[in-house]
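A single protein chain has been omitted from the complex, and every remaining protein chain is retained in its original position.
Which chain is which? They are A and B, in the order written, and residues in each are numbered from 1.
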Amino acid sequence: MNPISSPQIASPPPLLNPAMGPAKTGETSFKDMLFDSIKEVNTMQLDADKAVEQMFTGGDVSPAEVLTAVQKADLAFRLTMQMRNKLMEVYQEVRDIRI
Amino acid sequence: MLTSFDISTSALVAQRTRLNAISSNIANMSTTRNERGEAEPYTPRYVTFQTDTNITSSGGGSGVKIGSVDLSTAEPNMKYEPGHPDANANGYVAYPNVDMTTEFVDALEASRSYEANVGVIEVSKNLVENTLRIIA
Partner (left out) sequence: MLSTLFGTSSVPLLEQVVNFTEARHGVLAGNIANLDTPGYTTRDLSPELFQQKLREAVEASRAPSMSTYGYGNYGNNMSQSADSVSRVDRNFAAFDHVKDSYNSILRHDGVDVSMENQVNQMVKNQQEHNMAVGILSNQFRLLRAAISERAA
C-alpha cells in the first residue's frame, strides 16, 4: 500500500506569511500598505495630540487647525481599522475553505 | 480667533464711556453752578477714541480705547435774565454750551455702535461654534 502522501496543502497566501516579501516586484502588497498605514496613523495621532497640547497651553495655533488635525487622525485610524478588519475577514474565509 | 472677542469688548467699554459722558452733558444742560456752589457753568465733556495696540488679533486688527476725556473750550451761552441769582453784573446768566439735538444724535450713534459690536460678538461666537462642528 502506498503510503498516503500528505495532501498538498496550498501554501498560505503570501499576504499572511510575514516571511515572504512583496508578491510581485515593483508593486507593494496589501500587507505593506497596512503596516505603513499603521505607522502613519500613529504619527498623525501624536501630531494631533501635540497640536491640542499647544492650543491649551497658550500657543498660537488656531482652533480650526487643531480640530482638523484631530479629525484627520481620527479618519486615518478608522480607515486603517477597516483595512485590518478586511484582512481578518479574508483570513477567516481562507481558513474555512474545506479541502 | 478668541482675540476678536477682546476687540469687540474694548469697543463696548469705549462706547459705554462715551454714552456716560453724553448723559452727563444732557443732565447738566442747565447747570449754572459748579460742585462748590460757585456761579460757574458746567463745561461739557467730550470723549475721544484712540486705537489700542495692546489688543491685537493675528490678522492685524486692533481694539479701541478712550484717548482722552476733554472739557469743551466753547464759550458758555449767555442769556439775559436779570432776576436770576447767578446773573452777572450785566444781567446775563452763563449756561453750558450743550446743544441737546447734537448730544442726542451722538447718543443714538453710540448706542447703535454698541449694538453693532454686540452683533460682531454674536458672529464670532457663531464662527467658533461652527469650527467645533469639524469634530462632531
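Definition applied: contacts are C-beta pairs under 8 Å (C-beta built on N, C-alpha and C of every residue); 3 or more make two chains touch, one makes a residue touch a chain.
Bear in mind the structure is a predicted one, so any value in this text is a computation, not a measurement.
Participant: Write down which of B:16, B:33, B:79 or B:112 is the residue touching the left-out chain.
Facilitator: Answer from the full complex: B:16 touches the omitted chain.
Participant: Please output the residues of subunit A touching the missing chain, sorted low to high.
Facilitator: Residues 39, 42, 45-46, 48-49, 52-53, 55-58, 63, 66-67, 70-71, 74, 77-79, 81-82, 85 of subunit A touch the chain absent from view.
Participant: Which parts of subunit B are in contact with the chain that was left out?
Facilitator: These residues of subunit B touch the chain that is not shown: 2, 5-6, 8-9, 12-13, 16, 121, 125, 128-129, 132, 135-136.
One rule holds for everything that comes next: only the chains that are shown with their structure count from here on.
Participant: Using the touch definition up top, name the residues of subunit B that touch subunit A in the complex.
Facilitator: Subunit B reaches subunit A through residues 1, 58, 128, 131-132, 134-135.
Participant: Within the complex, which stretch of subunit A touches subunit B?
Facilitator: 60, 62-64, 67-68, 70-71
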